[in-house]
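Read the structure below first, then the notes.
A single protein chain has been omitted from the complex, and every remaining protein chain is retained in its original position.
Per-chain residue numbering starts at 1, and chain names A and B are given in the order in which the chains are listed.
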Amino acid sequence: MGVGIEVSNLNAWYGANHTLQDINLNIPANHATALIGPSGCGKSTFVRCINRMHETNPIGRVTGTVRIGDLDIYKDAKPVEIRRRVGMVFQRPNPFPTMSIYDNVAAGLKLNGYSNRRALDEIVERSLKNSALWDEVKDELKKKSGASLSGGQQQRLCIARALAVDPEVLLMDEPASALDPVSTSKIEDLIFQLKSQYTIVIVTHNMQQAARVAEKTGFFLNGRMVEFDSTHKIFTNPSDKRTEDYITGRFG
Amino acid sequence: MNANVTEIRISQAQFQPEPDIPEGQAPDETPSADVSEVRGFLLARGNSALIDRAFSWLMLLCALSIFAIVVLIALELVRGSQLSLHKFGFAFFYKAFTDPDTHLTVYWDPVNELFSARPFVYGTLVSSFLALLMAIPLAVGLAIFLTEMCPRVLRGPLAFLTELLAAIPSVIYGLWAVFVLVPLLRVHVNPLLIHGLGWTGFFNDDNPTGLGYFSAGVILAVMILPIISSLSREVMTAVPHSQREAVLALGATRWEMIRMGVLRNARIGIVGAIILGLGRALGETMAVAMVIGATPEIHRSLLSNGSSMATVIANEYAEAVGEMHLSALTEIGLALFVVTIIVNALAQVLIWAVTRGTPAQAH
Partner (left out) sequence: MSIETFEFRSGMRTVTDGLVTGLAILATLVVVAPLVAIFIYLLYMGTSSLNLAFFTQVPKPVGETGGGMANAILGSAILLALASSIGVPIGIGGGIFLAEFGRGTKLANAVRFTADVLNGVPSIVMGLAAYALIVSPRIPFLPFTGHFSAFSGGVALGFMMIPTVCRTTEEMLLMVPHAVREAALGLGVPNWRSVLSITVKTASPGIITGCMLAFARVAGETAPLLFTALGNQFWSASLNQPIAALPLQIYVYAQSPYDDWHRLAWAGSLVLIALIVIAVSLVRFVTSRGVLKGAS
């Protein structure tokens, strides 16, 4: 079961560039939340603050509070611990090139010292089923390398890999933007199924995708969060004019 | 609010549509015991901060070992040359002694503990200079051919050949030089040199063996050629195509394009490549030792026997006659070390300036 995320006064910098300014929002548990906005508005930076990936950049800096459940992730925990509880799927699929499909899915566990073979087999199977990839690869789990799959399959493999560690939150940074329409719709179906088990935050520049998949949507602009509300309201009756301009395609 | 517009846009999309559940892949909804076991396992893992820190320190140590090696070499060489440094001072490198009995100039007499590095410095400089003289035009010519003129098909094999040339060990070059090159020079080339250039005083026929500075210069040239050539190629390839095109657009011939568009931009790097070749020539040991004649004397004729800094160390170190002998040899080694470091550092700076830090190939 997922947990909610509470963000207060979040500010982020890339060097001197004040990328995120005073972000406040509450992301509900076990729902999918979409973040939309034009390129460069800071939504990717935002999600990378949630799993403390932003600070891996030498010029990245964060202030403010992010609470996942009741844990203040910047004060009460180390980055490595957080990243085991918050999974991430990146824009371009990035399976580990030297590993088989099985090893890719199991990587998050094996590389953290998990060695129970029987349990691993079950976990790999379950994760691949949950990411709708099982039927396509079940006969070649250990023979095929992760990198030999098609783009859409690779991304589902990355989703399976993220799910295998049973995270409480799943962050997806434009997961379908590099994929063809068929793969995209498969992934959207996936998100739909998964959100009852995890808290999902999905960054997307595709508004239809947000509308299809998410209960709540946040609109980012120039490093600020302009509006955060139910998806239906954002897309049919937004409160802020800037939101409406973006939705109707006046810019972005 | 213009709800109509937004409605049209989103009308196709159905909010929260029913998912298509494909056959046989019912989403697993009951979290089994495994799930919380995994979470529990990972939560208990800790953050490996200690191992991370130890690991990064270990890697740092490995990197620092490179500094340590250089410092170690310097320390040991200085320590080992103390005796000789003390006795002879800096004059070690140019002094000339006179044998008390024969009244002839003597430079290197281990038995009587008379040590001057002058003939070795001379030999190193002469053989290296000769090598550069012969190698530079050939190496740069080869680089130009490979980069600008060579048909694409030949480029790979020729580059591979050059790489192989660079990989041949010094001792094999020496072997080939002793049994093939030296006789060849002795029979066919040296007489011509004596005949045609003997008037300069640099080529006389006192030495029938065929060994000497000139032979050493030739084999050195063969050895440093691949280095100069491949580095020059790298530097020339780094010149952007726009430069070449700009010159061609002015109606230049190919040579003019090369001269103005490529060489002019790459010349700093090519100088760096040449200096790197010089560095290699200065320290080259085995092949030179086998063909230079190993005689601690100074002669004007390039065809006479001589010696070099690396040669005398190679020949005499293992069986040195006494502490002073060993110390003198170590001092020569120290000089070699310092000179090659300076030369190589200079070359690296020049090359880096042109290629902007492209990693060096393993030569």
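In this section, a contact is a pair of C-beta atoms (placed from the backbone, for glycine too) under 8 Å apart; a residue touches a chain by one contact, two chains touch by 3 or more.
Source: prediction; values computed, not measured.
Of the candidate positions B:V38, B:V121, B:L185 or B:L276, contact with the unshown chain belongs to B:L276.
When you scan A:R161, A:K195 or A:K216 for touch with the missing chain, the hit is A:R161.
The chain omitted from view is touched by exactly one of A:G40, A:P97 or A:G249, namely A:P97.
One of B:E76, B:E113 or B:D205 touches the chain omitted from the figure, and that residue is B:E76. Although one chain is not displayed, subunit B still touches it through residues 42, 47-48, 51-52, 55-56, 58-67, 69-70, 72-73, 76-77, 79-80, 137-142, 144-146, 149, 158, 160-165, 167-176, 178-180, 222, 225, 229, 253-256, 258, 276, 279-280, 282-286, 290, 310, 313-314, 317-318, 330, 333, 336-337, 340-341, 343-345, 347-348, 359-360, 362-363.
The chain not displayed touches subunit A at residues 51, 53, 56, 58, 80-85, 87-88, 90, 92-98, 107-108, 111-112, 145, 147-148, 158, 161-162, 165.
Just so we're on the same page, only the chains that are shown with their structure count from here on.
A separation of 50 Å divides the Cα centre of subunit A from that of subunit B.
Residues of subunit B that touch subunit A in their complex: 1-3, 5-7, 9-10, 12-17, 19-22, 24-25, 27-29, 31, 34-39, 41-43, 45, 47-49. Against subunit B, the residues of subunit A that register as touching in their complex are 1, 78-81, 84-85, 109, 112-114, 119, 122-123, 126, 129-130, 132, 134-135, 164-166, 189, 192-194, 196-197, 207-208, 211-212, 215, 231-232, 235-238, 244, 247-249.
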